[in-house]
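Missing here: one protein chain of the complex. Every other protein chain is in place.
And then chain A:
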Amino acid sequence: MSAMFSQNPVMNGPNYSFSDAPRTNNGEFREHRFNPYSDNGGSTLAIAGADFCIMAGDTRHTSGYSINSRMAPKVFRIGGSNSDQSDATIALSVCGFAADGNALRDQLDTVCKIYRYRHGKPMSVHACAKRLSTILYNKRFFPYYTHAMLGGIDEEGKGAVYSYDPVGSYEREQCRAGGAAASLIMPFLDSNVNFKNQYVPGSGVGHELKERERHPLSRPVVETIVKDAFDGAVERHIEVGDNLQMMVITKDGIEEIMLPLKKD
């Protein structure tokens, strides 16, 4: 009760003789027990091709064992010139704490729109990627609790995927899985996109072994990999399911595909 008045403390006058600030059992002040974070599950995946990039995510939104919504997309168009983002060229996917994800998306989108207004051209993925890193690092000591990924087409016309940690460390990659089922999907990608641990038969033993040559995958192959990855994740992770949202980014813009996943 005294806290009600202590907002304007009477420094040299009478006040209550007790302090009822809550204390722990050790007699220390119990400070904020409010936890500002939660986990809303879901998983995301991004794969870059030779001249395209696919960003995908499921649309399930969870709290604990409860499904809040079966249609809560986590892949967003960024930096279009209008509110429906129809002319956007960059996609952002966010996974983890959904409220932070939305705040991050809004902030990055605003930055891209200001850039477009000031420079009369859309932001490149390279520039947008650096800016996203800065935005995340700005909240280094109260981070956006999300695994973000950015996808687009770079200046040479090649597909680009950038992946981030919650405090802004980032890297350009060929492919990346994020979120709840990242640990289930990433090994599958290592094998099917990066051909890890695959060697040319009969090329020798030990250091003589030749790795299977990597090459950019075609769009139908990538789409199949994405669908298979999510079908696998849905089977083994309870926070993943309902619908698969895929954004295919090409030089002609962004095409969005929505496919059903298991709803159990």
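Operating definition for what follows: contacts are C-beta pairs under 8 Å (C-beta built on N, C-alpha and C of every residue); 3 or more make two chains touch, one makes a residue touch a chain; residues count from 1.
Quick note on the criterion: contacts and distances are computed from a predicted model.
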item	value
Name of the absent chain as recorded in UniProt (options "Exosome complex component RRP46", "Calcium and integrin binding 1 (calmyrin)", "Rab5 GDP/GTP exchange factor" or "Proteasome subunit beta")	"Proteasome subunit beta"
Selected residue (touches chain absent from view) among A:C53, A:A72 or A:V111	A:A72
Touching residues on chain A - with respect to the absent chain	2-3, 5-6, 9-19, 21-22, 29-34, 36-38, 40, 61, 63, 66, 68-72, 97-99, 102-103, 142
